[in-house]
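To start, I am sharing the structure in question, which I have written as structure tokens.
For this view, one protein chain was removed and the others were kept in their places.
Now for subunit A:
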Amino acid sequence: MPPKGKTVAKPKEAEKPTPPSTTTTSSPTQPTTVNDRTKQRIEAINPLSAAVTRAGGISHLAPAERTLYINARFAQSPTLRAKLGTKAQRDLWRHVNEASLPVRTLLPVIPKTNIWGSDKTGRDVGTYSPEEFAARSQRRNRLTCLLVASRAFEARRERARRGVKDPVTGEVVMVAENEVDQERERRREMDALRRELYGVKTGSYAQDPEWDGVVPVELGEQEGELAAIAYPEEYAEAISYLRASMLRKEYSPRTLRLTEHVIKLNPAHYTVWLYRFSILSALNLPIPGEINWLNGIALSNLKNYQIWHHRHLLVDHYYPTIASDPAALASFAASETDFLSEILERDTKNYHVWSYRSFLVRKLGMWKMDNERERRSVEAMIEDDVRNNSAWSHRFFVVFNDPEQSTPDVAATEPDPAVPGDIIEREIQYARNKIYLAPQNQSPWNYLRGVLVKGGRKLAEVEGFVGEFVKNLGDDEKEEVRSSHALDLLAEIYAEKGDREMAATCLKRLGEKWDPIRYGYWEWRRGMLEA
């Protein structure tokens, strides 16, 4: 602590005070960063401290400056000043005033790092250029303005909900549809700004004014989880709102849209479809509209089966309303067939589509509808691709399950006396014609055998036909087999006739030469003959 008298005496000696701000600080260069600018500004208002820093300590200052610095410190501090006598104080003020130092000073004197905070990437905002900083500030201001507007919207909607009158117009406050749209737009912008400024992302439901007031039921993730999936945030958010909506049993247009969103992200979700069905049912929405929507989903998710189960439920639900109107029934059947044809064009053997198709035929009684359109349509598909086994299976179903010409509850593998003989003939002929096109195609062979069993016919009935594909059996040189399936059927025909030796020859040749990849199987069959 300096002795009282001495410290004050010094200013007297220093009679020529030079205003340090003008002499020691050269005019500042254009700042390149925000931190630079901050530093320049602090230096501008603390010229003495800046001088101390530049000189590298008080002791390196010129005597006049050192005195001024010390006096300034005394002037700033009432505690220090109180230690001086009245005269010394007067001298002090005079000296300091003559130097005309800046009125304000700011602490800290030397800018610390990161006083402006970090941006979303972790970069110190202080390292921004002034232009960048200005742009950032502008965005922050914009966000604040939006926030204010958004709060105002919320308050206004709350007033509308409670039916409060506007004090100016005297009318009940109403929130128009376009205001909601504006708010949605506002939140989108706010989200974009937050993401840009702070890297904070709000989900699309949290942003949507339509979903205000719904508290999402988040997934309780925990330790020890198996098969955790790195799913997109969008999915996690949609699921949490779905859970909340299902728990509330909310059946509304917005939940209908939510189910659509979840279905698009995860069509195999096993309860969302039934929830969607509940919504349709509760809102009494028209089924054809839903089916139309489903068409698009089905086309983009060919391998999903929940879609078809949903369609199945929809048809069950819709059918009673059109059952007594043959025209409506026929028109619905036609539109369904059109769609099924469209989807089968893209994926000719789609299992779910074919299963649904047979359900539909039975449900709507499409057996002979529209001049046997179903059978003709399948026939056209077999014309396109004679190896389309799905089409073959469907043909068998359409022909042999038609209640007009079959017995209910007869198994597919059993004879049915109710099937007219001419139909059996027609189908045998059909299969034979297709076998000629591609003898090694198993589908029509299976079909042929199935038809014979249905008609209660002996397999031997087609022995002549089968023989066309197997020549000189057992003759190593001249043996000629055009279809292993023919040889297989021939084995069965011989076995049926009790000719075990010939049957064994067929099976042996199959294993040895004509179908060696099933060698073990043919040998087993041969062994069975002897049993």
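Heads up, the rule we're going with is that a contact is a pair of C-beta atoms (placed from the backbone, for glycine too) under 8 Å apart; a residue touches a chain by one contact, two chains touch by 3 or more; residues count from 1.
One rule holds for everything that comes next: contacts and distances are computed from a predicted model.
Novice: Considering the UniProt annotation of the chain absent from this complex, which name among "Prenyltransferase alpha-alpha toroid domain-containing protein", "All trans-polyprenyl-diphosphate synthase PDSS1", "Multicopper oxidase" or "Armadillo repeat-containing protein 7" applies?
Specialist: Per the UniProt record, that chain is "Prenyltransferase alpha-alpha toroid domain-containing protein".
Novice: Write down which of A:Trp116, A:Trp308, A:Trp367 or A:Tyr494 is the residue touching the left-out chain.
Specialist: Per the contact definition at the top, the residue touching the missing chain is A:Trp308.
Novice: Please identify which residue in A:Arg373, A:Arg449 or A:Lys508 touches the non-displayed chain.
Specialist: Looking across A:Arg373, A:Arg449 or A:Lys508, the contact with the absent chain belongs to A:Arg449.
Novice: Return the single residue from A:Pro63, A:Gly85 or A:Pro516 that touches the missing chain.
Specialist: Here the residue in touch with the unshown chain is A:Pro516.
Novice: Touch as defined at the start, partner being the missing chain; which of A:Lys349, A:Lys368, A:Arg432 or A:Arg457 qualifies?
Specialist: A:Lys349
Novice: Against the chain that's been left off, what residues of subunit A make contact? List them.
Specialist: So the residues of subunit A touching the missing chain come out as 217, 219-232, 235, 239, 242-243, 246-247, 249, 251, 265-271, 273-275, 277-279, 281-282, 305, 308-309, 312-313, 317, 349, 351, 354-355, 358, 362, 387-390, 393-394, 396-397, 400-401, 411-413, 439-443, 446-447, 449-450, 453-454, 482-484, 513-521, 524-525, 527-528.
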